[in-house]
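Comments concern the structure below.
In this view, the complex is presented without one of its protein chains, the others remaining in place.
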Amino acid sequence: MELLLFYIFGGVAVLASLGLVTGKNPVHSALFMVVVFFVIAALFVLLGAEFLAAAQILVYAGAIMVLFLFVIMLLRLQPEELRNTSRHAFQKFFGIVLSLVLMAQIALIVRGGFFKGAKGNYTPEVVSGFGGNTEAVAAVLFTDYLFPFELTSLILLMAMVGAVVLTKKELK
Amino acid sequence: MTEFIIIMLVKMFVIFGAVMLTMTYITLAERKILGYMQIRPGPNRVGPWGLLQPIADGIKLFLKEDIIPDKASKVVFVIAPAMALIPAVMTLAVIPFGPAVTIMGRQVDVYMADVNIGILYIFAVSSIGVYGIVLAGWSSESKYSLLGGLRSSAQMISYELSMGFALVGVIMMSQSLSMVKIIEAQKGVWFIVPQFFGFIIYITAAIAELNRTPFDLPEGESELVAGYFTEYSSMKYAMFMLGEYINIISVSGIVTTLYLGGWSGPILPPLAWFMIKLLAVVFFMIWVRATYPRFRYDQLMTFGWKVLLPASIANILLTPVFMKIFGYL
Partner (left out) sequence: MTPIQITYPNMMVILPEVVLSCWVFFMMMADLFIPKEKKEINAVLGLIGLAVTAVSVFMVLSYGDISSFNDSMRSDRFALFFKLLFIITAALAILISAKYIAIEGVNWGEYYSILLFSVVGMMVLVSATDLVTVYLGMEFMALSIYVLTGFIRHDVRSNEAALKYFLLGAFSSGLILYGMVLLYGVTGSTNVYKIANFLAANDNYSNPLMIASVILLISGFAFKIAAVPFHMWAPDAYEGAPTSITAFMSVGPKAASFAALLRVFLVALPVMKPHWVAIFWGVSAISMVVGNVVAVAQTNIKRMLAYSGIGHAGYILMGVIAGTRMGVASVLLYMLVYIFMSIGAFSVIILLRKTGVKGDEIKDFSGFARRYPSLGLCMLIFLISLIGLPPTAGFIGKLYLFAAAVEAEYYYLAVIGVLMSVVSLFYYMQVAKTMYIDEEIEGQELVPSRALTFVVYFCAAATLLIGMFPDGFISAAMAAVLPI
C-alpha cells in the first residue's frame, strides 16, 4: 500500500517537474510547481512527518508560489515573448545531456550502496515518544538547532530591510 | 479495512450532503436576513417564504449556457473554479461536528478525521484556496477579472498572517493542534473569554479571507463589475459560489470549535449545540455584511498590516502572561 502510494506520488512529482521545465507558459510552470510541492507534502505524510507536510504546503504552495504567480501576472509575460529562445538551443541540448548524466550517476550511487553512514536517531518509536511529529520537531529545533533557528530570523530581518531599501518608492 | 472504507465513505456522503443542504439554505437566509435588515421582504415568490428559492437558483444555473471567453486560457479557466471549491470542501474533513455516537453497535465519530495537526491542516488547505481566485482572474483575459484576482490574492496573503497568529493563542492555551483536543481543553471555559482579542482578530481576518463585506474588494461590483468571476457563467460560476458558502460554513465551524467550545453544551445533544453555535456565527457574518460599508483598497492593506498584524503579535505576547496570572501554566 505505502509502496504503491509512493510510486504514484513519485511519478506525479516527476511528471509535474517535467511539465514545469518544459512548459511554455510561465503560469502553467508555476502551477506545475504547486503540484510538485503538493506531492512532496504527500511524501512527507507517507514518512510520518505530518508537521513538515503541512508546513510545506503552507509555506511553499500557500505563500511563496502565490507571490510567484502574483509577479508573473503583474508582468503579464506572454508565451510569445518567451519563445524567442532558439539561441539557447545548444544550452538546452547540453542541459538535457548533463541532467541525464547526473541522473545516471545518482542511480549508480544509490544502487551501489555507498550510503553507509550512521543511521539517524529519529525512528518512529522515538518520535512518538516525544508525543508526535510536531513535538519532535519542536524538541530538536529548540535544543540542538537553537542557534541556527535564531540566526535564520536575523537573516530574514536583514533580507526584509534590504528588500525594502532596494525597492521602496521614496526614501527619506 | 473494508469496514473502515465503508464507514468513511458513508460519513463522507452524510457530512457532504448535510453541508450542501445547510449551505443552500444559508444563501436563502442571507438574502432574507439582509432583506429584513433593509426593511424589505427578500425572496418570497418560490415556495412559502421563498423556501424553494435555492433550488430554483440551482436549476437556473445548471441550465444556463456555459460561456468560455475566446481569448481565455482554456485549461486554467476550466480548472480554476474546481481549485476554488476543492480546498473549501477539504477543510470540512477535520471539523469535529460532534463526539462519537453509537450507530448499529459501532462507535462512529461525527467527523472525518482527527489529525494531530488539525489547525495546521486547515491553514495549509485554506492557503491553497487563493489559487482558484488568482487563476480565474488571470485566465479570463479580462482586466476586471485580473484586477479582482490580484486584489484578492494580496488581501488573502495579508490577512492570512494575522489569522495564523491569532490562532497561536488558542494553540498555546490548549497545548495541542488537534481540533478534538482543543474542544476538550475548553471544558471549563470557552476560549472566547480568555482569548477575546484573538477571537476578534481571527473573525476579522476570516471575514477578509472570505472576501466578504466589508472586505469584498475583489468583487467590488461598482469598480470591477464582479471581480475575478466576471467572465464566468453557469455551473462554473455556481462552483465559485458553492466554494464561497462552504468556506463560510467551515470558517464558522472553526470559530465554533476553537473559541466557542465546539460541541459541548448542556441538555441538548452535542450535534445540536454545534449547529446552533455555527449558525450563530453565520448570522453574525451576515449581520456584519448588512452593517458595514466597503473599505477602500489602501485602507484595507493598511488595516491588515499596521493594525491587525501588530495586534495579533501582541496577543501572542500577552497570552503567556495571562496564562501565568490565571494559573493555566
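Chains here go by letter, A and B, matching the order in which they are written, and residues are numbered from 1 within each.
Everything that follows uses one rule, which is that a residue touches a chain if its C-beta (ideal position, glycine included) is under 8 Å from a C-beta of that chain, and two chains touch if they have at least 3 such contacts.
It should be emphasised that the depicted structure is a prediction, and the values quoted were computed from it without experimental measurement.
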| item | value |
| --- | --- |
| Among the chains presented, those that the missing one touches | A |
| Identified contact with the non-displayed chain, of A:14, A:96, A:109 or A:126 | A:109 |
| For subunit A, residues in touch with the removed chain | 105, 108-109, 112, 114-120, 130-131, 135, 138-139, 142-148, 151-152, 154-155, 158-159, 161-163, 165-166, 171-172 |
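The rule is simple: only the chains that are shown with their structure count from here on.
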| item | value |
| --- | --- |
| Subunit A to subunit B touching residues, read off their complex | 25, 27-28, 31, 34, 41, 50-51, 53-55, 57-58, 61-63, 66-67, 69-70, 73-74, 132-134 |
| Touching residues on subunit B, where the partner in the complex is subunit A | 73, 75-76, 115-117, 120-121, 123-125, 127-128, 130-131, 134-135, 137-138, 146, 149-150, 153-154, 156-157, 160, 177 |
